[in-house]
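All protein chains but one are shown at their positions in the complex.
And then chain A:
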Amino acid sequence: MMDFINFYLVPGITLGAIYALGAVGVSMIFGILRFAHFAHGDLMTVGAYFALSAVWLLGIPALAAIPIAVALTCLVALFADRAFYKPLRQLPTIYTVIASFGVALIFRSVVQLFWGTESQVYSVGFQKPIVLFDSLRIATRHIQIILATAGITLVLHWFLHHTQMGKTMRAVSDDPALASVAGLDPEKTIRWTWIIGAGLAAIAGVFVGLDTDVHTMMGWNLLLPMFAAALLGGIGKPLGAIAGGLIIGIAEEICTYPFFGESLISPSYKSAIAFVIMLLILIFRPRGLFKGRLL
């Protein structure tokens, strides 16, 4: 039982938290700009590398580098929107979707150009896990990631329900035509969507780096589970995306637990879990768990 918690459940929640933070942006961009942002994974990568530079140049720990990574990643996202997505805003969204594939490649290539293609880590050395109740052993980085994600969820909930911009974003996501009849400013809403989406992507990127390592494909590899999480939560429902991310992360990890003496599935197939969940939602519950929009 303790093995289950220590080696499957906690890592599952950690992985889920990372998916969740990425999925919030995917879901909000889908809700407000109405397109699938395929560069979102690589935005995470960009964030992780900004933090890496801050760690190298300033000698600070990765967690302390998060604000720097968030700020720079937001600027990158706002620039990408301005340069690549905004000119396509009036066209059918498929143009923007394709453009976002291009932007993903640009992000990745620029990262490879500046930081090289080798894997990096934020810090070397072994961190002793925290031991609770004698047998519950949790890695410090897992505690940090889980608590930070919980805090972010609370702040996000407060923002969406209690601030003017949060309510504006939900209104635009509900009905953009009515939002403009009500005189709401779509471009300002879009800027805030990028700031929140990119900020959380950067945090997720740093968390991936903390949990494993930093490499140029890290974000791209997470794209599928992030989209699955956003779909599971319901498109345009950021808090649903967080729940979706947790469910998928936990499902991926505990599927490899030897419940009956043997793993349910071989660990090498665990990334198929997100795919299967995504297909099942699209077929049986296309609006996700929290009644999001249909695709």
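The rule is simple: contacts are C-beta pairs under 8 Å (C-beta built on N, C-alpha and C of every residue); 3 or more make two chains touch, one makes a residue touch a chain; residues count from 1.
What we mean here is this: contacts and distances are computed from a predicted model.
Chain not shown in the complex: UniProt lists it as "ABC transporter ATP-binding protein", one of "Cysteine desulfurase", "Sulfite reductase alpha subunit", "Fe-S cluster assembly ATPase SufC" or "ABC transporter ATP-binding protein".
For the options A:92, A:183 or A:261, the residue in contact with the chain missing from this view is A:183.
From the options A:14, A:100, A:149 or A:168, the residue with contact to the unseen chain in the full assembly is A:168. By the touch criterion stated above, the residues of chain A touching the omitted chain are 164, 167-168, 170-171, 174-175, 177-185, 291.
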